[in-house]
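The other protein chains are all here in position, but one chain of the complex has been omitted.
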Amino acid sequence: MHKTTLEKANSAESMFSVSALNVKNKKTQKLYSVLFLMMTLLLILPVLVILGTLIVKGGSMISIDFLFTDPVNGMTEGGVFPALLGTVWLVSLALLVSVPLGIAAAIYLSEYASDNWFTRIINLAIINLAGVPSIVHALFGLGAFVMFFGFGTSILAASLTLAIMTLPVVIVSTRESLQAVPHAFREACWNMGATRWQTIRRVVLPNAVSGILTGVILEVSRTTGETAPIMFTGAAFFLPFLPQGIFDQTMALSLHLFVVSTQVPNVPEALPYAVALVLIGMVLLMNSVSIALRMYLRGQKKW
Amino acid sequence: MVEKTVVDTEFDRVVKAQKCKIEVNDLTISYAGKAALSDVSLKIYENEIFGIIGPANAGKTSFLKSLNLMNTFDANMKVEGDIRFNNRDIHQLRNVYALRSRIGVVFPLPVGLPLTIYENVALSPRLRGIKDKTSLDQIVERCLQRAALWDEVKDRLNSLGSLLSGGQQQRLTIARALSQEPEVLMLDEFSIAVDPVTTMRIEDVLKELKHEMTIILVTNLVQQAHRLADRTAFFLDGKCIEIGDTEALFNGEVKDPLTLDYIEGRFG
Partner (left out) sequence: MAKLESSSKQMDDLFDQRNMDWYFDKLVQMIVFISGISAIIFVVGIFVFVTVEGMGFLLEGFSFTEVFGSEYWEPSDEDDPEYGMLALIAGTASVTGLAMLIAIPFSLGAAIYIAEFSTGKTREYLKVLVELLAAIPSVVWGFIGLSIMNPLIIETFDVPVGLSVLNAGIILGLMAAPIMTSIAEDALKAVPDRYREAAEALGATRWQVIYKTVLPAAKNGLLGAILLGVGRGFGETMAVLMATGHSVNIPGSVFDSVRALTATIAAELGETAVGSEHYQVLFSIGIFLFLITFIINLTADLIVRGIKNQ
């Protein structure tokens, strides 16, 4: 109140200059924000356009009939039923192997392993397993399952190859959901005289199971889309009959897309679009379910 | 009331002279080479409340952990020395789970397991192999009643135990410990996260319980030890400075003046 006029003027001026700086800063900030938003959108928009194109060009062919009839006339007409069924076979059998194995491995890493060089090697192996090119997995499947173990080109060999390839997905997601269960719960249980396994079964797993489920759904989606690993291990370009057992070959949706779009002459233009649409629809549906489940779980508070 | 307590202690002391529940000789505990407790030797008798007081980092919690062999879950924790439970060397047991199931533990921060209230208390009987619904119902009701929680939760036994209030969760933890039908109950600063009213209620429960089990009470409140413990040990910087009759200690009959300084609040 007792400031001189000069001081007042000074402070007013400095205040003004600060706000001018603020305005300038706000402008540059806005500029950068828009720039990075543009980059993000440039990444996303083409894909949305592509998806739109798939729907426009292939959508008209999609029907219940398309899903449940056999391809006919050298795969230029008809539906995708054997391929769809084959994918279900391959994915189910792969899950049967990789889910128990992956969950057990994650239990070891989260509940038993201590932080030492050995655990680091296991983690490194998991990272590498996830990073090995899919075609190298195919070579491994061919060398190991088709020939060495004598399964031949079969659903079994292809499923095992897929199982090993997608194992890291299950391990990593399961380990994450196990570690989200607070340590204090385990200690409380141990203090009551529960063994490690009793603790895991009664307290840790029940509280991690939904998180594990989201990981498994994610794995289903990954396995559905894989093509290279099954090309030489169990999937056939075309089969006139459905597989009768796990030692038979099968058609698969992902390989079917490759075949109708590159190997078969005189295919109507809409057909491969429709196949791609079915495949991508399955994959995105499962991913969306997984994401929705995860968001729902985040809202559930249990402690 | 006061007189009665004194008489009780006198009586107990005579009986307990033979009945040693836990005996510890030259106990040394270290974490990754750093000593947490060194050369502690003491005896805890049946049906007494044995208080342990001392400032933070005195080694009190480590002491409790070594008694039920929790060090097997902690690769960094190293325990040396002789610990006897019912005159059995606990490091020689073939089944450590049998030992832990007979020692109930209550933590500083309440741990309601993310199970229903019912399952929190029924867990230990289930682990022992009790499957019969009526037996389980009985155990759950009895333990919750003895932990002074029954009236508050009897209508919602199926809601999550981990979502109860702090004070309720602490009583749930006690009910869970009681469901083990323990011979020893170890409480580690149980009143830290609990309101004063609940603390007093739990203290009353403990006074009742000591007729059935041995209680080891680690506390940061010297007055709590005064109110509850028959005998009290004073831990400081990983050493057991003094053990004595609680009344005597609080009357100033101490061997080490540090004990009196701590009791009278001059440090800590």
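In this document, chain identifiers A and B correspond to the written order of the chains, with residue numbering beginning at 1 in each.
Assume a contact is a pair of C-beta atoms (placed from the backbone, for glycine too) under 8 Å apart; a residue touches a chain by one contact, two chains touch by 3 or more.
Keep in mind that this is a model prediction, so the values were computed, not measured.
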{"item": "Touching the absent chain when the full complex is considered, from A:I122, A:I246 or A:V264", "value": "A:I122"}
{"item": "Contacting the left-out chain in the complete assembly, out of A:P46, A:G59, A:G74 or A:P268", "value": "A:P46"}
{"item": "Subunit B residues touching the omitted chain (full complex)", "value": "86, 88, 93-95, 97-99, 102, 127, 183"}
{"item": "Residue ranges of subunit A at the interface with the undisplayed chain", "value": "25, 28-29, 32-33, 35-37, 39-40, 42-44, 46-47, 50, 53-54, 101-102, 104-105, 107-109, 111-113, 121-122, 124-129, 131-140, 142-144, 147-148, 164, 167-168, 171, 195-198, 200, 221-222, 224-228, 231-232, 254-255, 257-258, 261-262, 272-273, 276, 279-280, 283-284, 287-288, 291"}
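Everything below uses one rule, namely that only the chains that are shown with their structure count from here on.
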{"item": "Euclidean distance of C-alpha centroids - subunit A vs subunit B, Å", "value": "48"}
{"item": "Footprint of subunit A on subunit B - complex, ascending", "value": "68, 70, 73, 75, 97-105, 107, 109, 111-115, 123-124, 126-127, 160, 162-163, 173, 176-177, 180"}
{"item": "Residue numbers on subunit A that touch subunit B, as the complex places them", "value": "114, 181, 184-185, 187-195, 198, 202-203, 206-207, 301-303"}
